[in-house]
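Removed from the display is one protein chain of the complex; every other protein chain stays in position.
On to chain A.
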Amino acid sequence: MHDRHWWHCCSLLIFIILIACGIWSFSLGFLLSRIELHDKSPCIHNYTGSPSCYGNLRPTFQRAVIVVVDALRYDFLLTNPELSVRDVRTYENKIPEIDRLIRRNPENAALFKFIADPPTTTMQRIKGITTGSLPTFIDVSSNFAATSIEEDNFVTKTRDMGRNVTFMGDDTWVQLFPDTFTTSYPYPSFDVRDLDIVDNGVLEHLIPEIKKNTSTLLIAHMLGVDHCGHRYGRDHPEMARKLREVNLMIRSVVRELGDDTVLFVMGDHGMTKTGDHGGDSPDEVEAGLFVYSPTPFIDVQNLKPSVAQVDFAPTLSLLLGQPIPFSNLGQIIPAFFPAVETKTKRLISPLETALRINADQVHGFIQRYSTVSGSDLSAELRDHLSHLHHLTRQDKNGTFQRQNYEHFFATAFSSCQAIWARFDNRRMVFGVGVVGTSVVAITIFFLLTTGLHWTTDFITIFPVAVSIIHFFTMFSNSFQVQEDWAVSYVAQTFVCVHFITSYQRHKPSRWMILRTVTLLFLLRCLEYVRRCREEQSDCSVSVLSVNFGSLERGSVWYVVRWIVGLILPLGVGATFQLQEHRYIRPGLRSRCLKWAIFLTLVLALAYQGVFDKSADLEWRISVAAYAAVAFTYIHLICLPVFVQRPKPKVLPVPVTPPEKGRRSSSHSAHSADSKDYEVSTADDDEIYELQDAIQISLNLFAFPLIVLVALLLGDTWSFTTVTILILSRWHFACASPVMKVACWGVLAWLLFFFSGHQTSFPTIHWNSAFTGVGAGGVDNQVVQKILVTTETFSGQILAAVTMPCLMMGVDDGDVYWMQNPSLFYRSLWRNCLGYVAWHAAKLFFVMLNAAVNRRHLMVWKIFAPRYIFEVFAFGVTILVVLPAYLFAVRAFSATLRSVADLHVPLDQYTAKRTKEHHHTDRSSRKRR
């Protein structure tokens, strides 16, 4: 090991640790997480089924109509008669129906401020309204892929009791509650420009469904107001039109309402002046809730001006005589339950019963959550809550202590809210700051150590500039959605620029032109192998990227795919075998290695769908392939040297005069002694072997991982991925280091998209989790998670593992490095550091974007998943780059040692390839 090895390793590690700290802090502040509990409430029947659960609390209503008007703010519902027509803003005084109903019969109607919890996005709000809990962005669930609500909620509960649930409007509900609705009229919600399609659909079906009177729950979700806000902002004439429509809707619904029915009109969240939502400002949080029933049921004495959004689920459940959802944290709205004072001690009022049921439920949930989650809820807090709950049961003088209940609910709710529902801005700023500072520090370090002169060099500036532009596009949601195209465009630009700068006018290489065109063509083929994400409206999955097994046998594409699947591994294997004969020294060890790798290849080939596979065979094949890969790696790490030692007769070498060893056996032919001649040819062989001594080790290190990833990618994507990797490796072999770093950074993401992924959770290939572990009875979640991660970030893995061997490729061959070992160590370290810094810079921009746009409409749909993918990609990159770096150092020092054992001075090994084109360039300039 060289003297600066520890400094190199430490600096890499310090940089990585700094970034990791930043990520950790930012994630704590940004990604609010919570564990989903799938417990159901102990009462599984409604009031008529098991009245013991409810005591004297009879259901007040038989049916409920719930109209969710997206982004309906509280002040939209107010009517202020003092405002003159001229002063009134577009959203004020547009729903006078509510004011009229409340004035006419205050016991039938009530209006509340309906405080939503952040994140104020529709999907999270629907979860909150129906379950009574505080959903976060990541609800850790046993089934990560599903979007449906698996927590206890009143919709599923109603359905489970055999009652009818009708739904109309925003199709998010259908995703959240698949197969739950008896009747449903879903409309697409994604198109923000559409103001009327969803609303008109709702208005068309709402009144007829109410008239039918068959469903216990009728849910309607209108999107017009929200979309109007997003498109035009709050103060636009269109907003007035949409609100008048809501007014008309309320009027007609109230007219049709039966006596046993209650109507709720609510906003799921508010909106800012510009119509955005997602954050926790008062504008976004204060939605409105209007309640009405033809039967008087409201205790006006108990009326509060504002209720929390989570209060809705328990209130509705008890009003309909159903159990409260298990995970609920809200408290019932007391005004809806009669609080008649009873003379006798035994009988308690329905309100107290309701509060007691509610408090028991909340207490049970908190106990259960703290046992499941462990650290989220501290033990002191839990004990404190238990104490408060206990207090509610101690009736002083037999009178009912309402403030005890209030105190218990408030404490439980606020402590859970502090854990789940608040961005921690300080942590976010700290995280972004740490990552940003480290990236800037590394950049300054590079600038200082390289000297500032390179900034004037176009070839160096260009990749950096294009990378920075690419990073800045991360601030746009369109570019995050269309990132596959953007990355491919950047990669094509790099390919072209490298072609232009290295094109030899006087000796145009056909191979170079051919591989440039092939590479560009393959990059363009992304259209046919990518997977579509939901937001890409004009995307369709091509027949080229469907599963091989699903193709019709004998069809054209089947044959094409079969041939490609056969040619690719055989071709790569054959190339490898040919090369290996030239480079690897014969012997038992290399034969073992050769067969291990070859076996891996053939097995991967067999696995990739060319042969018929049964589940059992599939399992054996993949396990054998894993074993072969593992064997190869153990072998490589133990014995990384691939230099052919001189044959015994050639020794002692020092006899050879230095000039004999220089070059070309034909010239040394005129030397008098024939023995000398023999020695010099042997030396020539020796010199030849050294040309790629390091390269072959590094290539061998990358090879099994490539095969492994191809195995995981399966028949669909391995072809394009591996081909692009090999072609780019070839194309950029002689590029400048900065270009190589930027290219390989882009290539990592390019291969990510080329292997059929997108930065959204639905496009993760879950079936790859079962490669080799599914049928074999190995049912270990850890293995499966590793497999899915490997498959998803295969691009990052491939780019990172091939990085050292790309970086160390120079025109002069490896002899150059062996003659300057300290230069090798330094440039290897700098390249690895630069590569990690490129990814860290991208991570910084993605992170900054998530922090800045945390109130953006798309934050939970686009930005946050993008951030999570970026973090995972960075982690995977580091986990692969570090071993690759260490292996390169080890392989180099071991090779150096074994070359030193040959007793041939290193300066006798001349560089084989010369920089011919550089000379021609210079001469051409002079000629001009």
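The working rule: a contact is a pair of C-beta atoms (placed from the backbone, for glycine too) under 8 Å apart; a residue touches a chain by one contact, two chains touch by 3 or more; residues count from 1.
Going forward, contacts and distances are computed from a predicted model.
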item: Absent chain [UniProt protein name; select from "Phosphatidylinositol-glycan biosynthesis class F protein", "DOG1 domain-containing protein", "Guanine nucleotide-binding protein subunit gamma" or "Two-component response regulator"]; value: "Phosphatidylinositol-glycan biosynthesis class F protein"
item: Candidates A:24, A:47, A:446 or A:479 - the one touching the absent chain; value: A:479
item: Hidden-chain contact residue, picked from the options A:493, A:763, A:827 or A:898; value: A:493
item: Listed residues A:24, A:445 or A:503, member touching the removed chain; value: A:503
item: Residues of chain A in contact with the chain not shown; value: 193, 456, 458, 469, 473, 476-479, 481-482, 485-486, 488-489, 492-493, 500-501, 503, 505, 520-521, 523-524, 527, 921, 924-925
